[in-house]
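Note that this complex is displayed minus one protein chain, with the remaining chains in position.
For chain A:
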Amino acid sequence: MSIETTGRYLVLLSDNTAESENTLSDVTGIQHIAHAADFANHAFSADQLDQGNAAIFDRLGVAVVSLDPDQLQSLRVATATRRSLLNVYPERIVRAIDQPATVGLPGDYLKGYRDAVSHLYEQTVPQELVATLARQHQPVNFTDNGSTWGLQATSVIHSPYSGLGIRVAVLDTGMDLTHPDFAGRTLHSESFIPGETAQDKNGHGTHCIGTSCGPKDPEDLPRYGIAYNAEIFAGKVLSDEGSGSDGGILAGIEWAITHGCAVISMSLGAPTRPGDTYSPIYEQVGQRALQNGALIIAAAGNESQQDPWTPLRKIPPSPVAYPANAPSLMAVAAIDHQFRIATFSNGSINPQGGQVDIAGPGVEVYSAWPMPSRYRTISGTSMATPHVAGIAALYAEATEARGMVLWGLLMREAQRLALSTTDVGIGLVGAPIS
């Protein structure tokens, strides 16, 4: 397929549009620059684009200009030497698939325009392309003995972020407050279980906090923790026996939001049946948490069974558990180190929020355990959930995003997998690496 161009050029401007516009004028000598913002609905017509020498799409940060060869050469030099102009690219003629070349509706024009701008954007961020190419759909061999397979699979070990300045709440069985791997860490704890302190005598909570917030350099390798500089809020909402109820969990959520936690990790749930609907209470609480800048991440549940004749999961899986099935709570499934769905991991069976949103490493996960054991390797969507929570803290630090914006970043950056979206949602959670 040949590439046709219009003779015009797209110029990608810096975030400082005014400065970019001045540079564009200086370099090309073009004096008359029209702005989309000055037109109704911020839209030029094709005629208006043809008339002017240059037109700026303010919200996109893109200028469309007609250039002679000398002007083009000056502009190319400027994009290489001046920060205010990022790139220049020939405007391409793009047509709707299976449409004859004579059709020239404004809608087609704008769609083609959007594609061209996307293309231009991709051209200017080679690091992102490199990262995309590096993240293949297939698992690699996790041969690095210095960190767990889960931290390698999610690129945590390549992330420059540590959760610094981010508060992460883990609502679970509490925390072994004497664990040597957490000596010197800022650790807040609160028990919502009558008659019990936040000290974890079960192990589940310590394991989850280990994954989400454990140290970068534990005395004994491998590294197993993600947001190693995050401030830990260990809320005990499940007893040492492992039981709890809505009252304690909701009190824990209130406590976490009040203390400014950006991420709330909940490796807990109760089974649902096919046809069940989500809890409107948790949906409302999830929405209010998001509005207050807190993202609740919850385990999809482990009720699914292995097929008795194969190593695979029995079909159909069990539905996503309560409360992860509320639309405004992020539901996390578990995959293994071969990027297969874990045989126990629940799936998207029920409509209206009963879907898996994302997957995390959840089979043979090594993390902290109360002393004197110190470490333990176990499996479950409970283990996948704190992987997502810890990585959410890295994005919260890297971008200052909170709430739904943070949710969107986790979705945008997740690694797509060759698995059903009903099993793994958008794919495997991935850490910010630049």
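Details
Keep in mind that, in the parts below, a residue touches a chain if its C-beta (ideal position, glycine included) is under 8 Å from a C-beta of that chain, and two chains touch if they have at least 3 such contacts; residues count from 1.
We adopt the following convention: contacts and distances are computed from a predicted model.
With the options "Hydrogenase formation protein HypD", "ATP synthase subunit b", "DNA-binding protein" or "Ketohydroxyglutarate aldolase" in hand, the undepicted chain maps to the protein name "Ketohydroxyglutarate aldolase" (source: UniProt). Screening A:G203, A:G347 or A:G427 against the full complex identifies A:G203 as the residue touching the chain left out.
Residue-wise, the contact with the chain that is not shown comes from A:G242, picked out of A:G242, A:P316 or A:P351. Remark: the omitted chain is touched by one listed residue; of A:A153, A:I226, A:A289 or A:A393 this is A:A289. Of the listed positions A:I257, A:A359 or A:A431, the one in contact with the omitted chain in the full complex is A:I257. Think of the hidden chain as still there; on chain A it touches residues 173, 202-204, 207, 238, 242-247, 249-251, 253-254, 257-258, 267-270, 279-281, 284-285, 288-289, 292, 302, 322-323, 344, 378-380, 382-383.
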